[in-house]
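For this depiction, one protein chain was excluded, whereas all remaining protein chains were kept in their positions.
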Amino acid sequence: MTDPLMDTDAAAPPPDPVTQELLTFQCGGQSYAVDIMSVREIRSWSEPTPMPHAPPYMRGMVNLRGSVLPVMDLAERLGQARTEDNPRNVIIVIQEDRRVHGLLVEAVSDIVHPTLEQLQEVPNLEAEGATQLAERLFVVEDTMIQVLSTERVLPVVAGSAGAGLA
Amino acid sequence: MRVLAIDDSRTIRDMVRLTLEREGIETQLAEDGIQGLEVLDTLDAPPDAILTDVNMPRLDGFGFINKVRERADYAGIPILVLTTESARELKLRARAAGATGWIVKPFDPARLVGALRTVTGLG
Partner (left out) sequence: MDPLDAIRATFFEECAELLETLEAGLLALQAGEVGPDTVDGVFRAVHSIKGGAGAFDLAALVTYAHEFETALDGLRVGRLAPDPDVIAVFLRASDALADLVAAAQAGTDVAAPDPAELRALDTGADGTDGHPPGAEATTGFAPVMIDLGLVPEPESARPPEAWEILFEPLPDLLASGNEPLFLFRALEVLGRIEVECLDGDLPTLTAMDPRVARLRWRILLTPSATDLTETEVESIFEFAVDLCVLQITPRGPLAADALTPAPSETPPKPAPTPLRPTRTAASVPTETGRPVSAVGATIRVDLGRVDRLVNLVGELVISQSMLAQGMARAGLDQHSEAVTTLEELQQLTRDMQDSVMSIRAQPVKSLFQRMTRIVREAAQATAKDVRLVTDGEATEIDKTVVERLADPLTHMIRNAIDHGLEEPGARAAAGKPATGIVRLSARQQSDRVVIEVSDDGRGIDRARVLKRATERGLVPPDRSLEPVEIDRLLFLPGFSTSAEVSALSGRGVGMDVVQRAIRDLNGTISINSVEGAGCTLSISLPLTLAILDGMIVRSGRQRMVLPLSAIVETQTLAAARVERLGAAKRVVALQGRFVPLLDLAEAMGFGTVAPDGTEDEDTALLFVEPDDSGPFALCVDAIEAQRQVVIKGLGDNFGHVPCVSAATILGDGQVALIVDPSGIAAMRGLHRGQGAQPKEAIAV
């Protein structure tokens, strides 16, 4: 409850039924988007402190104004090659429920407002063993953009339920 | 009665909403002064009263009241300050900003509703 990372007042304007505001970005050479309502801020890259016993895509932790922010390499999380270290990389800070997480991506592109008709279902690819992290697709200027589910992108945390106070 | 309640604490907002809606008072919420002003602008008609916290990010309660009172169409809205302190200075500041009255947190639901009825004249 006291984590300053936490935006306890997670704003609650009702989602507009017609359009959704999305933040698009580049990651592993492809275009993705997340709901802008889940984006807390965008930070420039700083070297994370690695975390032991964590999945490889977990790059570690960075200092977000006095709080410890976990950072994952989104490309690696999506099953692609590890993002190369580059000072122009950015960290998109997203909030999902009570969790705040940093997504390491190559660059942030734009804010777009696709209409509901433009948003397509993700084709179910049986061959794809991994959990589908995208929930929608849409196309802008011949580029396909995958809209990620922040809920599915975040790793499952073991033993955090009801963890007491620190 | 329609009331706009502004507080940066969700708990307080929810408690206010719960308290007011139980009394059949239509309640709009905002998280800080800026959002409070935005909400005011989206409403078809000004609310009958406003409840506002003092200490909030971006625009605090006094700043908010100042802004509201600057505008002719909102100048007469009764505004109650929800405060944890009952210090005289705080009240004087609230008064200077143009507040109508104040309620000390944690609030007594009956008192809150009673005060709203008094300042709005809406029994």
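Which chain is which? They are A and B, in the order written, and residues in each are numbered from 1.
What we mean here is this: a contact is a pair of C-beta atoms (placed from the backbone, for glycine too) under 8 Å apart; a residue touches a chain by one contact, two chains touch by 3 or more.
The model shown is predicted, which means the values in this text are computed figures rather than measured ones.
Trainee: Of the residues A:61, A:108, A:122 or A:140, I need the one that contacts the missing chain.
Mentor: Checking the options A:61, A:108, A:122 or A:140, the one contacting the hidden chain is A:61.
Trainee: Write the list of subunit A residues that the hidden chain touches.
Mentor: 1-5, 47-54, 60-63, 65-70, 98-101, 157-160, 163-166
Trainee: Against the chain that's been left off, what residues of subunit B make contact? List them.
Mentor: Per the touch rule, subunit B residues meeting the hidden chain are 11, 14-15, 17-18, 69, 75-80, 84-91, 95, 98-102, 106-109, 111, 115, 117-123.
Just so we're on the same page, only the chains that are shown with their structure count from here on.
Trainee: Take the average of all CA coordinates in subunit A, do the same for subunit B, and state the distance between these two points in whole angstrom.
Mentor: 36
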